[in-house]
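Shown here: the complex without one of its protein chains, the others still in place.
Order of writing sets the chain letters: A, B and C. Residues in each chain are counted from 1.
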Amino acid sequence: MVGKISEGILLEFKIGETKQEINGEIIHALGDGSILLRINQKSYEVRLVKSSADEIEFFFENSFHYVKKISSTSSGIMIVLDGVPITLRKHFKLDELIRDTSSSKVTTENNNLTSQIPGRVVNIVASIGTSVKTGDSIVILESMKMQVAVKSHKDGIIRDILVKKGATVSRNDVISVIE
Amino acid sequence: MVGKISEGILLEFKIGETKQEINGEIIHALGDGSILLRINQKSYEVRLVKSSADEIEFFFENSFHYVKKISSTSSGIMIVLDGVPITLRKHFKLDELIRDTSSSKVTTENNNLTSQIPGRVVNIVASIGTSVKTGDSIVILESMKMQVAVKSHKDGIIRDILVKKGATVSRNDVISVIE
Amino acid sequence: MISSVLIANRGEIALRIIRANRELGIKSIAIYSDEDIRSAHVRNADEAYHIGPAAASESYLNVKKIIETATAAGADAIHPGYGFLSENDTFADACEKKGIVFIGPRGKAMTMTGDKMKCKELMKKANVPVIPGSEGVIDDVDLAERVAHDIGYPVLLKSAFGGGGRGIRLARNENQLRQEFEMAAAESKAAFGKASLYVEKSLEGIRHIEFQIVRDSNGNTRHLFERECSVQRRHQKLIEMAPSPVVNAEIRKRMGEIAVRAGEAVDYLNAGTVEFLRDKDGNFYFIEINSRLQVEHPVTEVITGLDLVKLQIAIAQGQEISFDQEDLKLHGYAIECRINAEDPFNDFAPSIGTVGRCNLPHGPGIRVDSYLFSGCSVSGYYDSLVAKVIVWGRDYQEARARMKNALREFEAEGINTTIPLHETIMNNADFIRGDLSTDYLDRLKILDIMEKEHIEKVKRNTPAAVAAVLLQSDVDRRNPEVVQDMRNARTRGWKNIGRNSFGI
Partner (left out) sequence: MISSVLIANRGEIALRIIRANRELGIKSIAIYSDEDIRSAHVRNADEAYHIGPAAASESYLNVKKIIETATAAGADAIHPGYGFLSENDTFADACEKKGIVFIGPRGKAMTMTGDKMKCKELMKKANVPVIPGSEGVIDDVDLAERVAHDIGYPVLLKSAFGGGGRGIRLARNENQLRQEFEMAAAESKAAFGKASLYVEKSLEGIRHIEFQIVRDSNGNTRHLFERECSVQRRHQKLIEMAPSPVVNAEIRKRMGEIAVRAGEAVDYLNAGTVEFLRDKDGNFYFIEINSRLQVEHPVTEVITGLDLVKLQIAIAQGQEISFDQEDLKLHGYAIECRINAEDPFNDFAPSIGTVGRCNLPHGPGIRVDSYLFSGCSVSGYYDSLVAKVIVWGRDYQEARARMKNALREFEAEGINTTIPLHETIMNNADFIRGDLSTDYLDRLKILDIMEKEHIEKVKRNTPAAVAAVLLQSDVDRRNPEVVQDMRNARTRGWKNIGRNSFGI
């Protein structure tokens, strides 16, 4: 889904309960190597210092910033700006319709319970066929000497448990299917 | 001049007035991932940890070492081992004849006076046509706020001075020709 | 005289011991698991020996293998660090039997301090005030419930063989007790090999204050003042400081003498810590003796000028303590933040991986004990502590300001750390006033404040983030071939964020 050429980038970001839309575009280059941007109607002066595949260094309003790109998908980009992780969901003005119908949020609301951490399965607390409530422990993982419970993300019935005691799971591995 | 296949590597190194020849070869791999080497008749146990184009990490006699390769030419290799720079001139047993006739040492004994540092030429002390002795200042460079004299490497007559006042020179640039 | 020390540990504490050894001209012998072959302690040791697979039970807890290695390497002594085998009396005894000096207390004292129940009885006899709780070890949940009922809720479930805050659970009622008992038992078993628990009255609004003691083989005992470690999360210490904001000279003298008495009662040897809880009314209750070097020992070093590891080695080789109690003077103020590889925004989930850019803090009054370096790996097999930031200031506020500086400068790309939590705490009014307690985090909803501050920070930084995305898309547009190259090198290029037609 490569975006069509447009006049700017519309970025959307969500943190906690706050959701914000930001419109950004490059206005023009100034004589001294700096560039004028407009972000949400406000003008900013920036100056590019260095850029590579996953890093960029620049001045923004006379302040030096270092950005490391962590991941980039067709719908969003995650960066770390001066140590602060920021996720931006990006779309182009002309793509707005597409965005509205292709929201990835709906599909993440699924039956798969995934592990948020890597670890070793030390105990399986729940059993297939039983009903659970949101927050009930399903399995116990051990990582960095800590016992961490993987808890149900919804109310439902356990249809499957995909890990065995003693097994090692990676981050985002599916632990259980709950319907 | 790629070396012929041989039984080992003969390394020569020179520091200060000391020159030494070292014979090294790999004997065999031990069961536990370590390797047995023979260096100048003595056996050593080593274990490779990591290697890339210009870095290598290994255990040598149960001590961890980090080596960074700085440069490598057909006749020598310069490495930094745990912060200590070491230059080894390498040749193969079967190449010894070639080495003897292709010694690069003779050719470095030339008329070109080179700068050992980068810097800006702030003064030219000597003039073309005059005779100088080893250690006489030829030009004065400035670098890192220091005034550094580039001194004649031999007794002779100045045939040419290749830099101008105010010019910037790099390391190893030829400053003057002295015969 | 000790001329070589095998360090039966890893991470920052192994590095700490290597630095002390070097100062004394002592050879450092490291050990490492498969996982740690490229670790900082291996790189910095004079010699390093492989001792087994990644799992601690097969490497850093493998008594037989470690003693064999020490013998083969000709080590005069073993320093156990903290955690792992540091409070294992069998290990200490095994070292002694092989003629290897164990840098720590004798096995016998360790057996006593390790048996929390017996130790408590002994302390009662020595007139050291103790905390109400079960008289012995409790193996089943029903008995635990009866004891809890008798002394009154809330109660704590603790591993009889634990320490350092591991394996401690709070129960406010019977339901919780039954629920937590199983988890606590499992954790205790995983960490210390044994599931035995005991029950103790949980005082509320308490402060954790501990005294560092040292004792030599001639029986000279000194206390090196107190540390306050009240800022905790789930009974794990997060922040330690010395001196305590609530301990004055009189209390310091009185409690220091009690700590010395506790050390004498168990015939302690070397460096140890006598831990107390202080209730709202200023009463102190003994909880346990940690028979090892503590994670937080640097704060004591900073305010006394002593080097505890060098002192440990001196005592281990039979030297007498060279200073009197009166020689020790408090010098300024020290704070330590434990930097853990955990995600504070995701319920402190462990964060593992390879560290990219790594810039540890520097500057006036700042000390960092850490195993991190650019290219190192943070493993899920061991403790999540990756660094300790220790600061010194003339007073509490100067120390706090410097800690803020240090936290801000700390950069370790590729892992999540608890730094945002520490930053929130450093700016919190109660912390600034020194108004601390072990329930500080819950009492003041510090995690909520942290999240709120984080959202504010992200908002403040969003225009700059948008600028970065715009700038890079412009770079990509003008140099499409460079991006192409980068993608071939299997790096995901910025190009993915899309193209646009901004004319500049």
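General observations
What we mean here is this: a residue touches a chain if its C-beta (ideal position, glycine included) is under 8 Å from a C-beta of that chain, and two chains touch if they have at least 3 such contacts.
Fair warning: this is a prediction, and the values are worked out from it, not measured in the lab.
The chain omitted from view is touched by exactly one of B:Val67, B:Ile138 or B:Ile175, namely B:Val67.
For chain A, the residues touching the absent chain in the complete assembly are 32, 49-50, 57, 59, 61-64, 66. By the touch definition given at the top, chain B reaches the unshown chain through residues 2-3, 5-9, 11, 13, 15-16, 18, 20, 22, 24-26, 28-29, 35, 37, 39-40, 42, 44, 46, 48, 51-54, 56, 58, 60-61, 63, 65, 67-69, 71-74, 77, 79-84, 86, 88, 90, 92, 116-119, 122-123, 140, 142-148. In the full complex, the hidden chain is touched by chain C at residues 15-16, 19-20, 22-24, 44, 298, 301, 305-307, 331-332, 357-360, 362-370, 373-374, 394, 398, 401-402, 404-405, 408-409, 489.
In this section, only the chains that are shown with their structure count from here on.
Looking at A-C and B-C side by side, the one with more C-beta contacts is A-C. Taking each chain's centre as the mean of its C-alpha atoms, chain B lies 47 Å from chain C.
For chain C, the set of residues touching two or more other chains is empty.
Contact of a single residue of chain B with at least two other chains is seen at no position.
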